[in-house]
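Here the structure comes first, spelled out in structure tokens, and everything after it is commentary.
The complex appears here without one of its protein chains, the remainder shown in place.
Chain nomenclature is as follows: A, B and C, assigned in order of appearance, with residue numbering initiated at 1 for each chain independently.
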Amino acid sequence: MALTGVLRPGYTQIRVTDMQAAVDFYTNILGLVETGRDDSGRVYFKAHDERDHHCVILRLADKPGNDFYAFKVLNQATLGELEEKLNAYGVATERRPAGELLETGERVRFTIPTGHVFELYWEQTEVGDGLGYLNPPILIDNRKGISPIRLDHWQLHGADLDGTFDLFTKVLGFTLTEKILGEDGKTVMAVWLTCSNKAHDIAFVRDTRSDTLHHAAFLIETWEKLLNAADLMAKHKVFIDIGPLRHGITRGTSIYFFDPSGNRMETFCGGYSFYPDMKPYTWTWDEVGSAIFYHTRELNERFLTVVT
Amino acid sequence: MALTGVLRPGYTQIRVTDMQAAVDFYTNILGLVETGRDDSGRVYFKAHDERDHHCVILRLADKPGNDFYAFKVLNQATLGELEEKLNAYGVATERRPAGELLETGERVRFTIPTGHVFELYWEQTEVGDGLGYLNPPILIDNRKGISPIRLDHWQLHGADLDGTFDLFTKVLGFTLTEKILGEDGKTVMAVWLTCSNKAHDIAFVRDTRSDTLHHAAFLIETWEKLLNAADLMAKHKVFIDIGPLRHGITRGTSIYFFDPSGNRMETFCGGYSFYPDMKPYTWTWDEVGSAIFYHTRELNERFLTVVT
Amino acid sequence: MALTGVLRPGYTQIRVTDMQAAVDFYTNILGLVETGRDDSGRVYFKAHDERDHHCVILRLADKPGNDFYAFKVLNQATLGELEEKLNAYGVATERRPAGELLETGERVRFTIPTGHVFELYWEQTEVGDGLGYLNPPILIDNRKGISPIRLDHWQLHGADLDGTFDLFTKVLGFTLTEKILGEDGKTVMAVWLTCSNKAHDIAFVRDTRSDTLHHAAFLIETWEKLLNAADLMAKHKVFIDIGPLRHGITRGTSIYFFDPSGNRMETFCGGYSFYPDMKPYTWTWDEVGSAIFYHTRELNERFLTVVT
Partner (left out) sequence: MALTGVLRPGYTQIRVTDMQAAVDFYTNILGLVETGRDDSGRVYFKAHDERDHHCVILRLADKPGNDFYAFKVLNQATLGELEEKLNAYGVATERRPAGELLETGERVRFTIPTGHVFELYWEQTEVGDGLGYLNPPILIDNRKGISPIRLDHWQLHGADLDGTFDLFTKVLGFTLTEKILGEDGKTVMAVWLTCSNKAHDIAFVRDTRSDTLHHAAFLIETWEKLLNAADLMAKHKVFIDIGPLRHGITRGTSIYFFDPSGNRMETFCGGYSFYPDMKPYTWTWDEVGSAIFYHTRELNERFLTVVT
């Protein structure tokens, strides 16, 4: 098996301050598919080309932010092995029972050095993408709004960047693809990590505000669909932070925007194919503008300061 | 490490009947980068976004076709392990010395049940893509012609499809992503296999003509660049077999064409992201037209019959 | 006023053999907007970015084909002037009363040398594109199916090509942009004519079958949307004649397909900008393959023979 261990970002639990507005936004503007509601009032969504039951769980709360982030792993054995590795590394884990989240098996929960709560799981009900596995057509019907095809990655902020980097690379099997060095030319200010062929599956930024999210990103198929996404956001007066734009890091293209509760999201497209024989890219502090906003090379204040 | 074992198609040795015409075609029309020539007169090329020394080796011969196909593996240990597995499975292997191919380490060579000669290797000199690893720009300079970014996959034909399928899935760690069933609804006529997040890294078709190649495919970034590739082929009177088109299988888009020696090549773009929790797609015989040429649903005679 | 005289293809009356199937196709697959039905059972449609009431009128009949073709002219004075010119040239005209076609003013009807019935009109109720004229958004809501933005052009066949060419260029103010010469290097086999900045607004082909239509074309915005159109056609088993493809003539891209009654249609995208200081392009008989299907350079039998 060439793909092993941690497979991909699986789901995230997002806090929203107005559930009705949020459900409308995630359904009609972002264009995810609602797949269920649980007894505690949480609403579950999946993206169009995903087959598992959900990638987003909305929870009503009094402030925005994300409660936890989950990676899907290859199988039950992998879940056990990773839990053992975490424990051996000194990270406490907690088993959460199957069914606690809709259509989801047992989860291993733990907190990483930057303060974020993570979960690993291997089992979730397959609801499919509507195309089936027999003579599948190309087009998924009834796509609404921006209609990303997958949850793609997160950018998380926290103080103990070194600790989290160590944990992700030594225990969870991630590989560094890019990093930004600080003004001193030594301190690592941010890292991009992959567990697949993608240019990144997660990114971490050094920030005194631990356990915060900069953005959750959803995958868009093409640069032209990204333009359409921006047009749609503008028509519906979605608050666009910045974009469409190109990243120097990952070579991806992007729009940053906010959901009605103030959670920053990204529609992301592109990025190179990673292979383990590639060395990591390094960005120096004087080129950090190019690293983030490749064309204009100027970082805006809001992008630099707002996290949830 | 989430990506293990066999990483990707690495290189192929292509027989050409007129070396000067071939070098001109691979350089100026296909748009690969010549990286070296060896004592036996072979000419080496890489694609633009590849970092290793070569993905294509041209050898002067009296008829077209490919001599051997090589996969790059993760590291030296993996090379040894895979050789042991091959031997244990009953496949004889031969060690070819480092340096026999330019800038390439030791290779493990073996013949698969469909008659094709394969090689595994883990080491090749990195010549880079010209962007470097420090504050890299987006654009590679001086791209000529079609300018694919990578060698992507091969489609190979042979009689013992079952044997080769068994070898690739049980020994080499590949996963089935799609298959075509024959008129009887049972016989597997063709299989698509991946060793990565790609929808396929190689395909095999049941055919009495063993050890033959249907096409070698190179990766193009977008559907618009694919149109440009077709325009360029047409301008230079390249023999286009068919395309631009959409595949039902892999969802990719494509042009098939021939090099001056009669080797069929493909420029391929797109395809879904594979994960191991996805089930394989099945195409039935009545839908084989849609599987291959999704829009017109008609297979042309040349596409069905010409292999080298 | 820089744009004068004949403005553009306005509407066409298409014969369909099953009205219910046709309405479903034109609404849900082609993705036009139904705007009305008249007492005689005809159904009217407009394309999304058109503001006038209709560009297509469907009429139930026992065989496919088009009844007549209409150009919109600048204003009432132009209508009168063109009628006078037609009469002076020797073409009989007939005034059809306002209101005979839904929401359409007085029309001038006449038959051209290739046998086709044409109409000129200057007035039709504006129903708009849904965006309004005040702070308009970019995106039109509720687009279905292929969703072309405009009726673009027709290709018509008939015996007296010279007569029709003469009429269109000397009386109606069209300009030749491209032509195909026959095997003798002299006989004009086909002409492309514009009345605007477009590479063509109409084309005529020499053919013994007068008063026939090869295809009616609708405008698609981009090459990527053309791919989406083909995917959608394939999903709904629309009979695709050929495409997506590039034309040498006009540089446009295209898909040819048939409506359920057997009328050939085209989704067309692109084409150069015409200006009157450009000379016409000439295609010789040995390059007629490139002229029509630029990439494959092979004309298929169906494309060459089926007209309605």
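Here, a contact is a pair of C-beta atoms (placed from the backbone, for glycine too) under 8 Å apart; a residue touches a chain by one contact, two chains touch by 3 or more.
Note that the structure is a prediction, hence the values are computed from the model and not measured.
Undergrad: For the unseen chain, which displayed partners does it touch in the full complex?
TA: Answer for the hidden chain's contacts among shown chains: A, B, C.
Undergrad: So which of A:T78, A:S196, A:S290 or A:T308 would be touching the chain we can't see?
TA: Within the whole complex, the residue contacting the unshown chain is A:S290.
Undergrad: Identify the residue among C:V16, C:L58, C:V108 or C:C195 that touches the chain left out of the display.
TA: The missing chain is touched by C:C195.
Undergrad: Under the stated touch rule, tell me which residues of chain C contact the chain that is not displayed.
TA: 1-8, 49, 51-52, 72, 74, 126, 133-138, 150, 173-175, 194-198, 222-223, 246, 248, 251, 272-273, 275-284, 287, 290-291, 294
Undergrad: Can you list, in ascending order, the chain A residues touching the missing chain?
TA: Per the touch rule, chain A residues meeting the hidden chain are 223-224, 227, 230-231, 233-234, 240, 242-246, 253, 255, 290, 294-297.
Undergrad: Would you write out the residues of chain B that touch the absent chain, in ascending order?
TA: Chain B touches the chain not shown through residues 137-139, 222, 224, 228, 231-232, 234-235.
Heads up, the rule we're going with is that only the chains that are shown with their structure count from here on.
Undergrad: Distance-wise, how many Å sit between the C-alpha centres of chain A and chain C, to the nearest whole number?
TA: So the centroids are 47 Å from each other.
Undergrad: Measuring centre to centre with CA averages, how many angstrom lie between chain A and chain B?
TA: Centre-to-centre distance between chain A and chain B: 32 Å.
Undergrad: Residues touching two or more other chains, restricted to chain A: which are they?
TA: Within chain A, residues 137-138, 222 contact more than one other chain.
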